[in-house]
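One protein chain is absent from this view; the other protein chains keep their places.
Order of writing sets the labels: A and B. Residues in every chain begin at 1.
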Amino acid sequence: MQKMPVWADVILIPLVSLLLAALLSAAVIVGIGEDPQAALNLMISGALGSTYGWGYTLYYATNFIFTGLAVSVAFHAKLFNIGGEGQAMLGGLGVALVALYIPWPHWSFALIGCTIGAALLGAAWAYIPAILQAKRGSHIVITTIMFNFIAFALLNYLLVNVMRPAGSMDPATASFPEATHLPTLHMLLEPFGIKFSKAAPANVSLVVALLAAVFVWLLIWRTRLGYEIRAFGHSESAARYAGINPVRITVIAMMVSGALAGMMSLNTTMGEGERLILNSTEGAGFIGIAVALMGRSHPVGVVVASILFGFLYQGGAELALWTSIPRDLIVVIQALVILFTGALDNMVRMPLERLILMFGRKEG
Amino acid sequence: MFDVLTDLLTVLDSTMRLSTPLLLACLAGLFSERAGIFDIGLEGKMLAAAFFSAALAYVTENVWLGLAAGIGASMLLSLLHGVASITFRGNQLISGVAINFLAAGMTVLIAQSWFKQGGRTPALLSGGRFENITLPFADALSVIPIIGPFYKEVVSGHTILVYVALLMVPLTWWVLFRTRFGLRLRAVGEAPEAVDTAGVSVIGMRYSAVIICGVLCGIAGAYMATGLQAGFVKDMTAGRGYIALAALIFAKWRPWYALSSCLLFGFLQAVALRPDLIKGYLGFEVQVQLLDALPYILTVIILAGFVGKAIPPRAGGEPYVKER
Partner (left out) sequence: MGNANTEGRQETAAPAIELRGISKAFGPVQANKDISIRVMPGTIHGIIGENGAGKSTLMSILFGYYKADAGEIFISGQKTQIPDSQAAIAAGIGMVFQHFKLVQNFTVLENVILGAEDGALLNTSLRNARATLRQLAQEYELEVDPDAVIEDLSVGHQQRVEILKALYRQAEILILDEPTGVLTPSEADQLFRILRRLRGEGKTIILITHKLREIMDITDTVSVMRRGEMTATVKTSETNPQELAELMVGRKVLLRVDKAPAEPKDVVLEIENLRVIDDAGVERVKGINLNLRAGEVLGIAGVAGNGQSELLEVLGGYQTASGKITVNGQEIDLTGKKSDGQSRRARGIAHVPEDRQSEGLIMDYTAWENVVFGYHGDPQFQSGLFMNNAAIKEDAAGKMERFDVRPPNPRLMAKNFSGGNQQKIVVAREIERDPDILLVGQPTRGVDIGAIEFIHKQIIALRDRGKAILLVSVELDEVLSLSDRIAVMFDGQIMGERLPQNTDERELGLLMAGVTGEAS
């Protein structure tokens, strides 16, 4: 069968989808009586025009790399993990427990400890929906949605009733000890003579996120486990024939996914907040879906899409600050990206496919 | 004794109110999912309807126009879901996620640009809201012990949309199991190829189901903004679309079961609003968070098949492609 070249599938289609989403977003901005060109300029200067802007852009991108990778790994096993939000909340709990109750000598050790804590609790929260899917056939999309709400209720209970320091009114834990505070990009880059904004929250978690992307690439395309995860994702019946255990793959893929989502809290809770608050995830678990769809579940794509969404987030914040466009514009853009790169994929793909094949024929 | 009754009646009364949006959204999902189109976008459709009904009701001071606008907005999103999942055979779950975000963002965006009150509509005055209706004989019957007050406090005194929601239950049952349309709708969710080869359009059936879903979600959202509350505020559905989805699974995709599961989940919400009563009667504190989470926990237990297995429509979630 004649097929589109790989570049069209990997680059052209996401780009066209993105363009459609951008055009519609511009239309929305016009619709609410603002100037899209000015808005874009403001977003670019606000998000990319200074190291301060970059610091925020990269801070948000770090979150999205983690949650985007989480959704991607599950996608490879044909599992749709909508539970990134809940897994990230539990990851935050893991970070808080490790940071608060273990005395750490230095941030580097604390980072390792908190990574383990976040990954473990995130994975554990994904384990239950995974095992219910694998053993009892409970639809994982529904159970992970349910687990988001249950996670929120659990965290709410713990922060209000258990972990809240005496006398505090906030549903939040005490601040983490000094030794667990992560260095920001400013501190990391200073020795190299690069001046980076002091105020921006981007921190060493970005490096952890990039390492996680490399890890996911190796896992999915270079290991036996990755081969089995992809095989299972393509065809469950063939996987059974080959002796690939569906329960094992479902559980492992979901736990890796949950661990990655949980690790997002390194950035927000350990890196930025330095204490656990109720709404630390800020919907990043859901943005992971948009990022994974746009990045075609490939780590490189996920990183690129994350930076784009980081830009949107920071740019959107700037818009809200300087114009009357609310931050919720980002939510709309996010919805349009999910719509075009995910649900309406065929709408973009089919005409493009025809076009490319037509040109190919002429040349050949 | 008298006190117990009053407290119970108050809780049951708010159960009725809180169950209504759940029930309407749940039945909306029932139509869609019975036709094989999974819909996790109930939340977004309700939210859009809530905003547009409040906005129009405020501007026109006519709640019926508000209702129509709410239904229209919800139907538009339904059609989007239909285009993505029926016409372009996209992933229904991803489409639903997108719709939820689209509604969450657009409502605030439009509200802000329209009313400039931080993403909300101004509070609705009397003409812009549905009024409570006192059913006949509510006062006359109230002398009869138990039944009388129950009738007066719990059954009577709600807006018309509450009674619409309740009537939708037998109506849904009748449409689904006693009409040609219902037979075809159920068939298209179980075996679309059987419907196709029987000379009935699968696409037509699925679009009808999705549109009905939009109408019911529209009423649910309109009730939120013009019945239960007086105006729209950001994210006011607060996960009710997901609770409705949970109730649908809990009800195993059946109309009468949907009524009981929505009443149960509505009751849990009503109790969660009155932690004082729990402490007063049970003698110990029940965490509000536990009550909040209970619908979800119960649904997970049902989904896990520990208490009766919930089997979704067989062709659910799959776009129809002719086999080769």
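To be clear about the criterion, contacts are C-beta pairs under 8 Å (C-beta built on N, C-alpha and C of every residue); 3 or more make two chains touch, one makes a residue touch a chain.
Computed from a predicted structure; not experimentally measured.
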Residue among A:Glu228, A:Glu272 or A:Asp345 that touches the chain left out of view: A:Glu228
Residue among B:Ala35, B:Val195 or B:Leu216 touching the omitted chain: B:Val195
Contacting the left-out chain in the complete assembly, out of A:Lys198, A:Arg240 or A:Arg354: A:Arg240
Missing-chain contacts mapped onto chain A: 1-3, 218, 222-224, 227-228, 230-231, 234-235, 237-238, 240-245
Residues belonging to chain B that touch the chain removed from view: 177-184, 186-187, 190-191, 193-201, 314, 322-324
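Keep this in mind: only the chains that are shown with their structure count from here on.
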Interchain centroid distance [CA atoms averaged], chain A/chain B, Å: 30
Contact set on chain A toward chain B in their complex: 28, 31-33, 80, 82, 128, 132, 136-139, 141-143, 145-147, 149-150, 153-154, 156-157, 160-161, 286, 289, 293, 324-326, 328-336, 338-339, 342-347
In the complex with chain A, residue positions of chain B that touch it: 40, 80, 83-85, 88-95, 97-102, 104-106, 108-110, 112-113, 116, 119, 239, 242, 245-246, 249, 287, 289-290, 292-293, 296-297, 299-300, 303-305, 312
